[in-house]
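All protein chains but one are shown in place.
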Amino acid sequence: MTKTCDRQDAQRDAQRDAQDVSCDAQRQKERRAFLKQLGIISGVAIGAGYAALAPPSWPLSLRDPDGERGKPRPKVHHLPAGGYALKDIGTAPLGIAHGKNIDALVRGAIDGIGGIKRYVTSDDVVVIKPNVAFDRPAVLGTTTNPEVLAALIRLVKEAGAKEIRVTDNPIESPESCFERSGIRTAALKAGARIILPSPADFELLATPGATHIGTWPFFWRPFVGATKVIGVAPVKDHNLCRASMTTKNWYGLLGGRRNQFHQDIHGIISDLALMLRPTFVLLDGSRVLFRSGPTGGNLSDVRAGNTIVASTDSLAADAFGWDELLGRKGEQLPGYFQQAAARKLGNPTWQEARVKRVRLG
Amino acid sequence: MARAPKRYNPDQLFNPDGFRHYRRAYSHAELRWGLSILLGLIAILSWVLYRGARPDPALFAALTPMARNPPKIPTSTANGVFPKDLTPPGWRAGVITSFDTKDVYKKINGRESYYKSFGFQRLDCVRLSQRSSSATIDLELFDQEQPQNALGAYAGERGEGQVDRVTPGGVARVVRNALYLVRGRYYLRAVGSDESAATLTALKHIEARFVGAKGAAKGPGQTLPWGYTLLAKVGIGAGAVTYERENAFSFEFAKDVYAGRLGKDGPQLFVMAAASPEAAKTLAAQFHKSFSSYGDAVGKQAPGWVKDHFIGAFSTASAIKRFVVGVRAAPKLAPAQKLLVQLEQALPAENTDDEDM
Partner (left out) sequence: MRDKPSFFQKSSDGSPWFVRAGRITHWRVISQAFFFGLFIFLLWTTWFSRLGGYPVSLFLELDPLVAIATALSTHTLYRWLWRAIWVLALTLLLGRVFCGWICPLGTLQQFTSWLFNIRKNNARFDANRYRPIFRLKTIILVVLLVLAAFGMLQIGLLDPICLLTRSIVTAAQPAMDSALPSSLSWLSSAPGAPEQRVFDGAWFTGGLLVTILGLTLLIPRFFCRVLCPLGALLGVLSRFSLWRIERDVTQCTDCDLCLRACEGASDPHDALRKSECFVCFNCIDDCPESALTFARAPLPIKDQIEGSLRQGTATLFGKKVLSKRPETEIKGPDLPRRRWVLAGALGVMAFPFIRLSNAVTKRGYNKKAIRPPGSVQESEFLKRCIKCEQCINVCPTNVLQPATFKQAGIEGLWTPTMNFRVGFCQYNCTLCSEVCPTGAIQKTSLERKLGRGEYKKEGPIRLGTAFYDRGRCLPWAMETPCVVCEEVCPVSPKAIGGVTETITRHDGKTVTLKKPVIRPELCIGCGICERECPVTDEPAVYVTAVGESRDKERSLLLTSHKKRGERP
């Protein structure tokens, strides 16, 4: 087209001028289109080149020379330093109540360690962890007694807690475990919220110093915003670690490959004691599964314990349960007691601690 | 037409012509039918919700299994036959397990006949363990029915060169990591898992509890049986006395014999009680005859002494009132004769406390 313009007759000036203008406009348009395309091409090329070749530390770089950068890096969570335990409680670490009236027992035991108000205040979001591991009715003693849980929730409520969450990750299907054990009804009726596990609820938790569960999938959702943690566990015989009580109870907060734990069950339980330092624990000795644990399944495996223990030291509470509720006084305490005690996580010689014991109706 | 036709635009994301239709006439009948269909749907929905709100309770309730056996309460942790405050400080006691003549084999398979030969009645076991270490002490308390039985069983397990101590109402000895103790009808063995100072202190504590316990080791004879006191009078300590309930010295007729040796190689003195003086005489004669079966009579007076063929030791037995007293295996004759006299003099009066034997 430019050539045609060059050959224009000089006599047709006006026309030629007009044509020149149009030719120029045409050229300009072409140039613009060309520059635009060039701009797009070079923009894409430079962008792609940058993303592909820029050193990994530069922003927006995609470069991954050895394949390490592309690996998933899951976020690791931490529980608050020092756990949820109170400092310098200044009361007896062990409150024991014997009797039949569950409400009175729970109150009596907690009063033994200074009363609920010492532990729960009005701004608190309290996580309560019962043991709901199996789809069994409560009378079989494999799960926390719902009456004990309800009494505890009422007390915590009375102390003014903002929110009470009841949670567990059972071995069997969570919904039916909560339903058939009576925990669901008891907790909802008493005014707590139940959080059942779903696949997205688990996050990696770091437990510095733990032998086996240094980072392990943890049932994280209930702990978001939580300020206090109370464990309430039944007294159970256990086929492998001999006794499952308040310390073993934290097992239900973990996910992942829990079936590997049995290869060093005592090490794991001592890790659990390290992982979660509760505000206090309640040992539910209203029923005692004294054999065929932890699944039980027969009423003849259960007897009445008529005892509730509240403690800021789960090892002491468990040692008491071992001596007096499981009736294994004099037998060697299971290995996890020594291992946890060696980490200064508690004192299994409960008799040495200050103990407040009451007998109620 | 109901609505102005929209322009067909195939670039629209979804069906560009979705709600178009071509009919021109509408009818009220359709509306009426439609409303009745709506009622039907509402009825179905209500039925579904009604059903939903009425679950079969059996589907969600868990069965409460019936106990096939009545709940068995495990053995109480009460002290039972053990004295109070048995457990030393820093130790803890386990559950007491008990066995009687029928099931003691479970505990001591193969050796139960030994205890049964001493009138075994019952065995109570408990394990003490130390909190700070893995040390344990196993306590086995044998009820042997009679003090002399207990002492007999005790003496029968005494090893060479072990020294006994006489305690109020019994005897005891500590051998390395184990305490053996008799009090009344009970024979206690306390075996520690090690010989540490802590274990030994604990054993001392246990011994003190047993010896000092009131009413713990109840039974006939808080004091030692007559045979022990008698032999003690001639200088044989209770620890050196053995009691043979039957078949003493391998003599079939010799029953309920107390025997004790004076010194390591000294003569062995023995006493036994018979039902009557006549019976005692018969027994003495039987002893004499039995001694003579491997020896020769020395001198002529009765009861005569017999000198053993093989070891040259002297033995005799004589009946005094309803007792039989004797000396066995005395290395020299003269001191033995003196001893026998001493023993005869020491014999208790006619109505002793062992009338019931």
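All chains are identified by letter, namely A and B, in their written order; residue positions are counted from 1 within each chain.
Heads up, the rule we're going with is that a contact is a pair of C-beta atoms (placed from the backbone, for glycine too) under 8 Å apart; a residue touches a chain by one contact, two chains touch by 3 or more.
None of these values were measured; they are calculated from a predicted model.
Engineer: Quick one: which of A:112, A:234 or A:255 touches the chain that's been left out?
Structural biologist: The one listed residue touching the chain not shown is A:255.
Engineer: For a quick check of understanding: of A:130, A:146 or A:197, which residue touches the chain that isn't displayed?
Structural biologist: Spelled out, the listed residue whose C-beta touches the missing chain is A:197.
Engineer: Sort through A:37, A:185 or A:239 and give me the one touching the missing partner chain.
Structural biologist: Of the listed residues, the one touching the omitted chain is A:239.
Engineer: Write the list of chain A residues that the hidden chain touches.
Structural biologist: 134-136, 169, 171-176, 178-180, 196-202, 221, 238-240, 255, 257, 259-265, 292, 294-298, 300-301
Engineer: Even though one chain is hidden, which residues of chain B still touch it in the full complex?
Structural biologist: 1-4, 7-8, 10, 14-15, 17-18, 21-28, 30-31, 33-35, 37-38, 41, 44-45, 48, 51-56, 58-63, 65-66, 68-69
Note that only the chains that are shown with their structure count from here on.
Engineer: Distance-wise, how many Å sit between the C-alpha centres of chain A and chain B, to the nearest whole number?
Structural biologist: Computed value for the inter-centroid distance: 49 Å.
Engineer: If you look only at chain B, which of its residues touch chain A in the complex?
Structural biologist: Where chain B meets chain A, its residues are 60-75, 77, 87, 92-95, 126-129, 131, 134, 136.
Engineer: Applying the document's contact rule, which stretches of chain A touch chain B when the two form their complex?
Structural biologist: 135-137, 139-140, 179-180, 290, 297-300, 302-303, 323-324, 327-332, 348-349
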